[in-house]
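Can you read through this structure? Questions will come right after.
Left out: one protein chain. Kept in place: all the others.
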C-alpha cells in the first residue's frame, strides 16, 4: 500500500489531546518537519512522550500545542543550555512536566509494546518520584514478597519519527544511532514517518540491511529531505547553528509562526 | 581480552545444576558442539531454557544431564517427529517438563535482562498452566485493579550460542534469523559462544554491520566450524540428515557416547 | 489420500490448505509457527491470489519473505528470511498479538471440546504425563489475543474432539478449526460445524467427534479452484503439504 502523502496530510492524522511519542534524542534526528507542521496546524493538548527531548518539545511548548510532557530530560545539551519555552510553560502551570527517569519512559513504552498495563522497574527504589506521580507505584513481587516499583504503560496514539530511508509502503531504515525509535514504533497505535530519501520497494528486500520498522506498523510516509533540520541527521547533516540560535531567541508564539515560515519552502516542496 | 579457548575449557564454565539457556530454534543454529561437550563432560542436573528446542534438548536428556526443561515446544518439526529421549525422560519422571508458551519464556528472559523479578504477560488469561505451575501467578494491576498473569524471571547461569562470526574478544554476529539469541545473551550471567569463523577484531569496527552481541557479555569464544551440525547454520550449511537419523535411532546413553565420538575430530580440531 | 472428483485429483491437504488460505483477508497480519507447513503454504497461496497485501509473519522474522525453495524439515528456517523487506522476529510477533494487532494466527492443539477449550499441553496428569506432548508453543498466549485463531489439525478422531479436554491450555478467539473431514467454526461459545469437505460426509464427522455435532445448515467446503491448485503445486512442487498425512 502506498502511504506516501504530504506533510499536511500526514500531520492531520494527529488529533488534539493525543499522546504523541517523538523519535530521536536531544538534537539528533528529531522529526522537526513533522513538529513544525504540528505547530502550524495548531494542535492542542498534546501529551508528549520522549526519553530526552530538546528543540522539538521546546518548540511545541512555545506553539502552545502541549498539555503534558513525560520525559527523563528536556533540555539542550550543555552548549545550548536549557529549554526555555518548555521551562516557562511548566513553571506557569500551562504544561504538566511528568518527570521520569529516561528508563521509566522506556519501561512504560515496553509495557505498551507488550500490551501489558505496567512494567516493574528495578532501579526506582528510594525516590520521592514514586509518591508524587500517579504513574509510579509500589507493589509486591508475588514470588518473593519483596516490594517492587512499577510504572504505568504509556501508549502513544501517534509516534512521529524521522529516518534516512523509507520506501513508500513504510518500511523504514535508520542509519546510525537508533535511540528509542524502534521501541516507539512498537508502542504506538499509529506511526508517521518522514524520510530523507524514498527508496525503491526492492531496496530492503535485496539488501542484507533490512528495514528497522516494518511497513505494517506505519500509517504515513512523508518525503522530507532536511526533515530533522535544524537538528542533526547522522550521515546527512549536522545541526544548523544559525536556525537554532534564532529559535532560542524567540519570545512569543507569533514570532514562532514567522520563524516557521522560513521552513515552508523546504517542508512543502513536492517530489 | 582474548577469550578464545578450547571447547573443553569453555564447557568447564558450566557447573552441575546450572540453569542453561540454549540459542537457536528447533534444528536451526543450535549450538550442537557445545551441547555435545556438555554430554561428554557428564554435567548433571541442568535446568534447560529454550523457547523451541529439538535435538539439543533431546541429546542432553539422553545423556542424563538434565533436571528440568522450561520451554514452549520441544520436538523436531513435522518430518522428524517427536523428541523421543526428552519425552521418555519426562514420562519417566527423570526430567521435569515445565510447560511455557514460547512467549512466557521470552517474557521470563526479558525480566532477567531488566533485573526484575517477574513480567506481566497479556496473553495468558484462562489457562490451567497458571494453576499447575509455580512460575505463573495472577496479581492485580495496581492502576486499574484488573487481574494480570505474571511469569517469574528466568536467569540463566550460562547461555550457549552458536554464531557465524565472532572476534576473539567475544563480539559476535549472527547471520540470518537471530531467534532469541540476543535476548538470551542479555538475560544470562555468563555467555559461551562457538563460532564458524573467528574474524579480526577490526572487522566489526570498520563495518556498517556491527556485532549483535558485545564482547563484555561474553565469557568464552570457541572456534568451531560445523558447530551447529547436524543442525543447520544459515548461510553455512543445512541439516545433516544422516547424522540426525542415526541420532534418532539411538537407544541408550552408551550408544550416544559412541555416537559423540564421531564428532571428536571436528569438535576438537585446533585452529 | 488422493480423491478424484470430476476430472481433478484432490488431496485432503489441498482442500484444507485452500480453505485456510481463503480465511486470510487482504491486508491482514498473519502468523504461523513451527511444524506448520500447511499454514505456511496457505499464507503463500493467499498472498499469490486474493490477499497480496496480507503481511506474512513467522518465527525467523522475515516480513513477507519470498523463499526460493521450501524445506521439508522446517517451517522456521532461513528461507523465511529471503527477500524480506524488514525483520520482525517471533518475540515481536507475540508482542503485536498481545497489543491486539495480530489478525490471524495459525495454531494447533491436541484436544478440543465443544465449548472451545484447547488442550495443547498434555494427555493425563500434568505433573505425571501419560504422554508428553511437544508443548503448545504459542497457543496459550496467541489463541486469546490474535483477532482470529485458525486451528488446523490433521487428525479428526474422538481422541481429538472430546467432550471435555484433559487440560485447558487456553481458550479464546478461535475462528475456525480445519480438519481432514470438515471445518468447525466457533460461535457464541460453542463449536459448530461450518462446512464438510466434499471428500467426507456428515456421518463421518459425527462418528469421529465425541461431542454432539451441531450446525445451522449442511454446507460443503468449496473444492480448490483450478487456479488455486496450479499455484499451490507451483509453490509446493515436492508436496510437503502432505507430510502430516
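A, B and C are the chain letters, set down in written order, and residue numbers restart from 1 in every chain.
We take it that a residue touches a chain if its C-beta (ideal position, glycine included) is under 8 Å from a C-beta of that chain, and two chains touch if they have at least 3 such contacts.
These figures come from a predicted structure and were not determined experimentally.
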- Within the entire complex, the undisplayed chain is in contact with A, B
- Message: Please identify which residue in B:18, B:128, B:196 or B:212 touches the non-displayed chain.
- Response: B:212
- Option from A:100, A:152 or A:226 whose C-beta touches the chain left out: A:100
- Task: Write the list of subunit B residues that the hidden chain touches.
- Result: 1, 112-116, 167, 169, 171, 186, 201, 204-206, 210-216
- Message: For subunit A, which positions touch the chain that isn't shown here?
- Response: 25-28, 51-52, 71-80, 82-83, 86-87, 90-91, 93, 97, 99-104, 106, 121-129, 132, 176-180, 183, 232, 234-235, 238-239
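Here is the rule we use: only the chains that are shown with their structure count from here on.
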- Message: Suppose each chain is reduced to the average of its Cα coordinates; what separation in Å results between subunit A and subunit B?
- Response: 37
- Message: I'd like the Å distance between the centres of subunit A and subunit C, where a centre is the mean of that chain's Cα atoms.
- Response: 40
- Of all the residues in subunit B, which ones touch at least 2 other chains? 121-122
- What parts of subunit C, by residue number, touch at least two of the other chains? 98-99, 145
